[in-house]
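Removed from the display is one protein chain of the complex; every other protein chain stays in position.
To keep things simple, chains are lettered A, B and C as they appear, and every chain counts its residues starting from 1.
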Amino acid sequence: MKGMTVIVKTISSWIKVLIFMFGIYIVITGHLTPGGGFAGGIILASSYVLLMLAFGRKFVEENLPLAAASRLDCLGAFLFAVIAILGMVLGGSFFVNFLYQKYLPGEPLSLISAGTIPLSNIAIGLKVSASLFLVILTLSIFRPDISADKKEQN
Amino acid sequence: MIGSRLPLFVAIPLVTAFVLPLFGRKGKAAATLLANLATIALLVLAIGTIGQSAVYEIGNWSIPLGINFVLDGLSSLLLLVISVVSAAAMLFSVRYMEQYTAKAKYLCLFMLMVAGMNGVVLSGDIFNLFVFLEIASLASYALVGFGCEHEELEAAFKYMVLGSIGSIFVLFGVTLVYGNTGTLNMAYISKAIAESGLNAGLGFALALFIVGFGLKAALVPFHAWLPDAHPSAPAPISAMLSGVLIKSLGAYALVRVVFNIFGITVSIGWLLLVLGLLSMVAGAFLALGQWDIKRLMAYSSISQLGYVVLGIGLGGTLIAKGDNPAWASLAILGGLFHLVNHAVYKSLLFLTSGSVQMATGTRQLKEMGGLAGKMPVTRATCTVASASIAGIPPFSGFWSKLILVVAAIGAGFYWVAAVIVFVSLCTLIMYLKVQRYAFLGELPENLQQVRENKGSMLIAMIFLACLCVLMGLLVIVPSLRANILDPAVKVLMDGVLYSANVIGM
Amino acid sequence: MLYALCFLLFMIGLYCAVVKKNMVKIVIGIMIMEYAVNLFLIMLGYRVGGVAPIVTRDQLGSTLGQVLPTFINTSVDPLPQALVLTAIVISLGSLALMISICIRTYQRYGTFDITEIRRLKG
Partner (left out) sequence: MAIFYILLFFIIIAAIIAVETNDLLSSVICIGAIGFGASLMFLFLRAPDIAITQIVVEVLGLIILIRATISRDLTFITGDREFFGVVVSVVIVFVIFLAGIKVFETLPAFGTPVFTEATQAASQTYISQGLAKTGAANLVASVILDFRAYDTLGEATVLFTSIIGATVILRHKAKKLPEVLEK
């Protein structure tokens, strides 16, 4: 995959920023408006997919290598599990919303409210974006060499 | 206080799984060690749950607002079985999985599968049960195709399609239950059903659950995927799949839903009884004709799971009729004890088959022979497991089959007892065949260089073989039986009292 | 009636997954079944003339965290929506795994036709 024409490349490099910002917005306001970690994470992933379609696979791989994406994936899942375990340590039970109940109740409908819910949204957004990017990248890297395999069969 | 430790059963394997892929190619030894430590920690924790019961409300939300863990006799029994088999299989994989690449990812998927099964067994919420069922299933689909050869991919695809259809049926059942009762907590569903009675919608949901979990358990009309999927997986995974996966995702979930949520009726009891009988007979006949050692064992798994479902179905029929609870509890005891036994000896058999396959490079019985001299430990453990599965007296399989036969005769189901004995004979024949063709007879020319495997593989096999010999004690020694098996039997005998127990605790 | 149409969609998916012999078609059948279940679940929570389960500023009561009865009496059920969110992501995950098995199988066998992918017998 070599990528597309200059026009497409220029436009998509601009649009990419917009999509990325929009994804982050969806993630961090997930507890107030529709959206949340999953939708936002997929939007973040699709900004990279757009880059991949426009510039080709190589370009994206240089920016965010496979190994780094895999680490981000693990990190997101791990952070979410850590929030759960912190609930157990600080709040007395698995998944207690300890921030809201004990430390930081916040104003309803403001950005900083709802305790661990925005944090969980961020962790999930990170996890989902990294893992979906990883899937698309893995699927596009895989080039089946069918002819060689058929020869082997015969 | 056991209750506060319950989240660890899910948290430990999950966190281990999230960390494992971070180890690169160089950290392989550390990753293996970490995974082994995790399974051993789970085993220790599981031993701690013996004889206990608890309800744990996640996030401090009282049910039905939140999700809860329910630990009772049945889940404790299953937790114990899962952790014993996974510890042995993990130990076996240390050396065995050196043949394959991407070992860290293998360990990660293994831990995810364990987490999924523990989650299913502990969950007190029916949608949550579905979510964890999907985790364990997805991990097992990927593990079946781990070798990426023709047969493995074909088997993985077949397994994945049938498994996905099963999962969707379960999900559809969950939605119907929610639409009729307005709650997802198993105890509250049970309460609502007890109040309103079983209407058409709930009946259809029950049918969907039976088909969905039946597909996961590979009971006979739904068994098409098992004889392909189990042999294609790497040997420790075959041991996990046959040993615990079909039991925790299939049999356990089915029994939980039928007995504790919907309440057993005579017709459902008969349905389970017939499904069990069909699986027993069909599995045994199909196994007799096999020449592939792992495929033979896979068919025999269908047949053995049939015993479990038969015992529980027989007990359920008797409970629903209500005239002789003593025989009912004996039948259920036989079924559950057989579940434990089968988990141990079938995983041991698959591990020995993996050992043979690794040494000789083949799975075909016709290409083997005379391995007794070359591989003494594998031979000895395989003989113990074969004697156990065939029901030869001092070994564990004998006791569970004896209990089943006695319960069937006592309850007046003479023909069921006859079928049990007959299938037991077929099992004896098929494992004599394995012994005869694999370990006795002439050693073929090309296998002169064969050596016994070393290290962790042997430890895992010997550990399970010792259990096979000692398991009979579980029913003979009263104190063991009162702590391990009897609470599990009581959960099923109590039936829909489950909801009162959970809400009251 | 709407529920029955949803069930019809489910059965179309089941038919596709059972009868078709192309691997991608089978995957599509499973996807259709998932859509049907998701739609069905959301329909269960719908209320005639309802509002989305998101509290806005003019529905806040006077005391902290209190919600006006107009919201309580018109909001649709949030629980099925949470379940469907989970179910959608699960189906995306299983789609990714299924498609990668399909592609890998295609590489090995050179076909998507399951009647030609028959090495295992019995």
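Convention: a contact is a pair of C-beta atoms (placed from the backbone, for glycine too) under 8 Å apart; a residue touches a chain by one contact, two chains touch by 3 or more.
As the structure is a computational prediction, the values presented were derived from the model and not from experiment.
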item	value
Missing chain: touched chains present in the view	A, B, C
Per the touch definition above, residue among B:65, B:326, B:429 or B:482 touching the missing chain	B:65
Residue of A:20, A:55 or A:94 in touch with the missing chain, whole complex considered	A:94
Touch list for chain A against the chain that is not drawn	26, 30-36, 38-39, 42-43, 45-46, 49, 70, 73-74, 76-77, 80-81, 84, 94-95, 97, 100, 105-106, 108-109, 113-117, 120-121, 124, 127-128, 131-132, 134-136, 138-142
Where the missing chain touches chain B, by residue	14, 17-18, 21, 58-59, 61, 64-67, 98-102, 105-106, 108-109, 112, 115-116, 119, 127-128, 131-132, 134-135, 138-139, 141-142, 145-149, 153, 156, 176, 178-185, 188, 192, 199-204
Residues belonging to chain C that touch the chain removed from view	1-9, 11-16, 18-22, 24-25, 27-29, 31-32, 35, 38-39, 42-48, 50-56, 64-67, 71-72, 75-79, 81-86, 88-90, 92-97, 99-104, 106, 111-113, 115
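Criterion: only the chains that are shown with their structure count from here on.
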item	value
Chain contact graph, described as a line, ring, star, complete graph or other shape	complete
Pair of chains ranked first by number of touching C-beta pairs	B-C
Farthest chain relative to chain B (centres taken as mean CA coordinates)	A
Centre distance in Å when chain A and chain C are each reduced to the mean of their C-alpha atoms	21
Cα-centroid distance, chain B relative to chain C, in whole angstrom	29
Sites on chain A at which at least two other chains make contact	none
Residue numbers of chain C (touch at least two other chains)	104, 108
In the complex, chain C residues that touch chain B	10, 14, 17, 23, 26, 30, 33-34, 37, 40-41, 44, 79-80, 83, 86-87, 90, 93-94, 97-98, 101-102, 104-105, 108-109, 114, 117-120, 122
Residue ranges of chain B in contact with chain C within the complex	127, 131, 134, 138, 141-142, 145, 148-151, 153-157, 160-161, 164-165, 167-168, 171-172, 175, 178-179, 184, 227-228, 232, 286, 289-290, 295
Footprint of chain A on chain B - complex, ascending	7, 11, 14-15, 18-19, 21-22, 56-60
